[in-house]
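Yeah, one chain of the complex is gone here, protein chain that is, but the others are all in their spots.
Then we have chain A:
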Amino acid sequence: MDRLNRYIRKIPGWLLYLIGTAYPVWLLYAAFSGDLGVDPVKAMEHALGKTGLQVLVAVLAISPLRRFAKINLLSWRRALGVIGFAYILLHFLVWMVLDVQILSQVWADIVKRPYIIVGMVSLMILLPLALTSNNWSVRKLGARWRLLHKATYGAVLLGGVHYIMQVKSFQYEPYVYLAVIVGLIALRRLPKKGIKQARKPSRPRPA
């Protein structure tokens, strides 16, 4: 396990960002080549939303993985968080610019439609987290930084709810996502006995 963790630490942050950037670039290419089907806008909008949610769920899984499986992905957490946020932001922009298109309509939807309100609140929570993901903010905010970034849980939970609210009729998939999100949050609530030592390097490391 320690060897695995050593390998994980060797993977630099810029590589994660590179992979993270490749995905939307590929989506754009696929949209024009026809690989996204006959409605590339919706396909791209949904792909970005879902992949963004997946990446953020992965972020939530990092501390339970370390605690229960002793797999330490902490060095990836910042990059994954920023990438997940970027996908959600792009998801929103595709919805606004290419799908709804009409600005007055965008605004009407944001204030009127519950599932869009929930999605927007989630994005608004993620925004300050992304903006404070740099070392400077970590230093500046000190203990408050940790508290602020706990909001990730709320944002991802709302993302899961947003997913359930926007599908038609009953579908399993969004409920699976919500169950996983709730499960990951619940894991944090488990009593923490005998793991004090493992938690020592509690400061997020620069990637």
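Keep in mind that, in the parts below, a residue touches a chain if its C-beta (ideal position, glycine included) is under 8 Å from a C-beta of that chain, and two chains touch if they have at least 3 such contacts; residues count from 1.
Just so we're on the same page, contacts and distances are computed from a predicted model.
Student: Since a chain is absent, check the UniProt entry for it and pick the matching name: "4Fe-4S ferredoxin", "Protein-methionine-sulfoxide reductase catalytic subunit MsrP", "Alkylhydroperoxidase" or "Membrane protein".
Tutor: For the chain not displayed, UniProt's protein name is "Protein-methionine-sulfoxide reductase catalytic subunit MsrP".
Student: Touching the absent chain in the whole complex: find that residue among A:Ala22, A:Ala69, A:Leu93 or A:Ala108.
Tutor: Considering all chains, including the one not shown, the answer is A:Ala108.
Student: With the missing chain put back, which residues of chain A would touch it? List them for me.
Tutor: Given the touch definition above, chain A has residues 31-34, 37-42, 98-102, 105, 108-109, 113-115, 165-172 touching the missing chain.
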